[in-house]
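For reference, the structure is listed below as structure tokens.
For this depiction, one protein chain was excluded, whereas all remaining protein chains were kept in their positions.
Entry: chain A
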Amino acid sequence: MKVTINEQEFDYQGDPSMPLLWFIRDELKMTGTKYSCGMALCGACTVHLDGEPTRSCQLPMAAIGDKAVTTIEGLSSDGSHPVQQAWREHNVPQCGYCQSGQMMQAASLVDKKQPVSDEDIENHMAGNICRCGTYPRIRAAVKSAAEAVAIKVIK
């Protein structure tokens, strides 16, 4: 089967039930997408499937079809996505391990180019666990990123 990841097409011949996470990590050796729970409970493996946040640890290769996959490596070519910029501005990461998933989850909210409330952020981010406890900074960074996008839209 053919899968498109970060605008590049790949051919996959293995077990169709294998979750996308392991194709990305073990076959393509792109390790920005993280494994943490394997049960779609923590969000560390979040990628975009046609722009929608998706837990790659529970997404079988066979279920991707012609949808485009984006990983943290494809979110921007140079770390310039508003979410990535906001993450640096707020010094969000501690250990950093969950942050690829956090940023992918946040980007799907920010990319909708709508103003976000505290409640929107909490609802949208509740599935992503951070054991270092960077949640207050994540809240602030998502807000900044959404504002930055909104200002761009107005201009």
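The rule is simple: contacts are C-beta pairs under 8 Å (C-beta built on N, C-alpha and C of every residue); 3 or more make two chains touch, one makes a residue touch a chain; residues count from 1.
Note that contacts and distances are computed from a predicted model.
Trainee: Missing chain's UniProt protein name, "Twin-arginine translocation pathway signal protein", "Cytochrome c1", "Transcriptional regulator" or "Energy-coupling factor transporter transmembrane protein EcfT"?
Mentor: Answer from the UniProt record of the missing subunit chain: "Twin-arginine translocation pathway signal protein".
Trainee: Taking the full complex into account, find the residue in A:Leu49, A:Val69 or A:Cys98 that is in contact with the omitted chain.
Mentor: A:Cys98
Trainee: Which residue among A:Ala68, A:Ile129 or A:Ala150 touches the omitted chain?
Mentor: Reading the full complex, the residue touching the unseen chain is A:Ile129.
Trainee: Out of A:Leu41, A:Ala62 or A:Ile151, point to the residue that touches the absent chain in the complete complex.
Mentor: A:Leu41
Trainee: When the complex is taken as a whole, what residues of chain A touch the one chain not shown?
Mentor: Within chain A, the residues touching the omitted chain are 15, 18-19, 22, 25-27, 29-39, 41-42, 44, 71-73, 79, 84, 87-88, 91-100, 103, 118, 121-122, 125-139.
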